[in-house]
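Here the complex is missing a single protein chain, while all its other protein chains stay put.
Each chain gets a letter, A and B, in the order it is written, and its residues are counted from 1.
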Amino acid sequence: MSALPARRPPLVQRLLHGLLPLYTALAVIYLFVPIAVMIAFSFNDPLGRQNITWQGFTLENYVQVWSRSDITGPMAASLTVAIVSTIGATILGTLIGLALTRYEFRGQGPLNLLIYVPMATPEVIMGASLLAMWVTLDIQRGLPTIIIAHVMFNISFVVVTIRARLAGFNRSLEEAAMDLGADEWTTFRKVTLPLILPGILAAALLAFALSIDDYVITSFVAGQTTTFPLWVYGASRFGVPPEVNVLGTLIFVVAFTFIALQILWSRRGRRSTARPLEVEP
Amino acid sequence: MPLRRRLRWLTPYLFLIPGGLWLIVFFVAPMIVMASVSLQEGSLATGYRLTWNFAVYGQVINEYLPQFWRSGIYALSVTLLALLFGYPMAYTIAFRGGRAKNILLLLVILPFFTAFIIRTLSWKLILADNGFVLGTLKSFGLLDQGFHVLASPIAVISGLTYNFLPFMVLPVYVALEKIDPHLVEAANDLYASRLQAFLRVTLPLSMPGIFAGSLLVFIPAVGDFINADILGSRDTTMIGNVIQRLFLNTNAYPEASALGFVVMTVVLVLVAIYARVVGARELTVG
Partner (left out) sequence: MNSRPLSSRTLAVAALFVLVAVAGCGIAAQSPTPVTTPTAPPVATGTPGASGSPAASGTPSATATATAVPTPVPTLAGQVIFGNWPYYIDVDEDTGANPTLDQFTAQTGIDVTYLEVIGDNSQFFGTIQPDLAAGHPTGYDLIAPSDWMVARLIRLGYLQPLDKSQLPNWQANAQPALRDPWYDPGNVYSIPWQAGIVGIGYNEKLTGRPITSFDDLLDPAFAGRSGLFSEMIDTMSLTLLSLGVKPEDATPQDVQLAHDKLLAAAETGQFRDFYDNSYYDALAVGDLAITMAWSGDISQMQLYDNPDVKFIIPDTGGLLFVDNMVMPNGAAHPTDAYRFMDYWYTLEAAVPLTEYIGYFSPVVGVQEQVRLDAAAERAAGHPRYADKLDQVAADSFPTAEQLANVFDYKNLTEDEERIWNDLFNDVLNG
């Protein structure tokens, strides 16, 4: 502990101290502004096709959306693609991330390149090249080809995110575990994995967001399947119905609920993070 | 077990192969085909022939230099802004978040689970020339009537920053979160002020996160076209818009592919320089 006697920090410092959380709160609110607009307009009752001017409150959109299979169908497709491709990309990307940061081996340079190049490639080129490949191989485009494409472009993002977590990873904890008799797999499961889990989750979240939003690449490899961004982008040229806002709101609410439940669950259960010396500065 | 020990060297390759193979089959191979397309000449009606037309690269660079510059500058601005706005957020969540850490992190990324299009269209509504923000300010005489945010570089950069913010926050958070708070305490014990502790201890240790975040923002931002499309005007045309048009509207496949490869190469060179400067080698090997 400090050798100096404790004294109250000056006013300036206390203000600055409070500034950071205030800023973060404002920033998070700012992030939610368009979401608030989206939710507000999900209750709009427009006369025409466009949902751009407020014309009246209604709850009907929430009822009608379920019968709009032309909207719910694409949404289901998008969710399926996002979930599957996130799992795939996270697994593949984590493995690569582990390999790159924990092992020395030949070919690291080219591998690094391989990871960064897809991020740098314009989507229209990636999409068109994939389409050309499927056509050449005479493979029908649809949900599987979309998933394949999404896994492909997500791997890079996962790797880059995971590496930020794994960089400078301290092997001593693992070595300690092994010294205490744990084999490699157990060490991985009980020591390594929990430590890198935040990085994996962050990467998975990023991958999910990227997948559920993708328009350009998907438009090339979707064949006759429509995903949500495809439908919205096409419809936005003519008029986005409030049902779209409803679906957006519902996704948001579901995710929010999921978070809340996760928090409650983790408060109730034991925390499994290996940070026994956690101290709040 | 001797066999296991002897096969140890295989481990990194085993880890690599699934993802690496995926990328090779579904990215590298199609891109090689695209590279060959860029060197072809012809048209839809007459078919394309591989003529090794390397001149196309010079042509497209020359013709679209303004858009290259513009995309680079926009992407750089977006990266800096994302860092400026995102780092404090990540810092607060990592160090002050406490129990609420996970909630806050998920809150940051939550808006990005709704469709990008909806978010951008909402911004269009909010920032409309006479919408509730600008219209109100104008009616109070705080802005002159001709003022507009949309269809300007500001709108495009703001849109890009907004959409790429989590790409910066997440990696930075991930790096910050694993910094041992004892290190900061130690700095304080050694009479460092809070600012000094931050600058000499926390910031350098968070470099891997900053590095990752900058890449995740800069690289896709250069090639982005949707923000410029929806929020911009002709004067904000980015290289992504050019490629999109060349490919889809003009059907100039060789030129579009060539342009795509130029973008990729330039970005990768910049990344390599950046990595060298930041000393990425030390950052990534455990």
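Note that contacts are C-beta pairs under 8 Å (C-beta built on N, C-alpha and C of every residue); 3 or more make two chains touch, one makes a residue touch a chain.
Only a predicted model underlies this, so the values are computations on that prediction, with no experimental measurement involved.
*Asks:* Which shown chains does the hidden chain touch?
*Replies:* Answer for the hidden chain's contacts among shown chains: A, B.
*Asks:* Looking at A:143, A:182, A:197 or A:250, which residue reaches the missing chain?
*Replies:* Of all options in A:143, A:182, A:197 or A:250, contact with the hidden chain holds for A:143.
*Asks:* Can you say which of A:75, A:115 or A:133 touches the chain missing from this structure?
*Replies:* Checking each option in A:75, A:115 or A:133, the one touching the absent chain turns out to be A:133.
*Asks:* Contacts of chain A with the missing chain: which residues?
*Replies:* Considering the whole complex, chain A reaches the absent chain at 46-50, 52-53, 55, 64, 67-70, 73, 77, 104-107, 110, 128, 131-133, 135-136, 138, 140-143, 219-220, 222-226, 230-231, 233-239.
*Asks:* Touching the absent chain: which residues on chain B qualify?
*Replies:* 5-6, 8-9, 13, 24-25, 28-30, 32-33, 36-37, 40, 43-45, 47-50, 64, 66-67, 70, 124-125, 128-131, 146, 148, 150-151, 230, 232-237, 241-242, 245-252
Please note the rule applied: only the chains that are shown with their structure count from here on.
*Asks:* Using mean CA coordinates as chain centres, what's the chain A-chain B distance in Å?
*Replies:* For chain A versus chain B, the centre distance works out to 15 Å.
*Asks:* Any idea which chain B residues touch chain A in the complex?
*Replies:* Residues in contact with chain A: 9, 11-13, 15-16, 18-20, 22-24, 26-31, 33-34, 37, 85, 88-89, 91-93, 95-96, 98-99, 102-123, 125-126, 162, 165-167, 170-175, 177-178, 181-182, 184-185, 188-189, 194, 205, 208-209, 211-213, 215-216, 219-220, 222-223, 225-226, 239-240, 243-244, 247-248, 253, 256-257, 260-261, 263-264, 267-268, 271, 283-286.
*Asks:* Applying the document's contact rule, which stretches of chain A touch chain B when the two form their complex?
*Replies:* Counting only chain A, the residues touching chain B are 1-3, 13, 20-21, 23-24, 27-28, 31-35, 37-38, 41, 52, 91-93, 95-96, 98-105, 111, 113-126, 128-130, 132-133, 148-149, 151-152, 155, 157, 159-161, 163-169, 171, 195, 198-199, 202-203, 205-206, 208-209, 212-213, 215-216, 228-229, 232-233, 236, 240, 244-245, 248, 251-252, 255-256, 259, 262-263, 266-267, 277-281.
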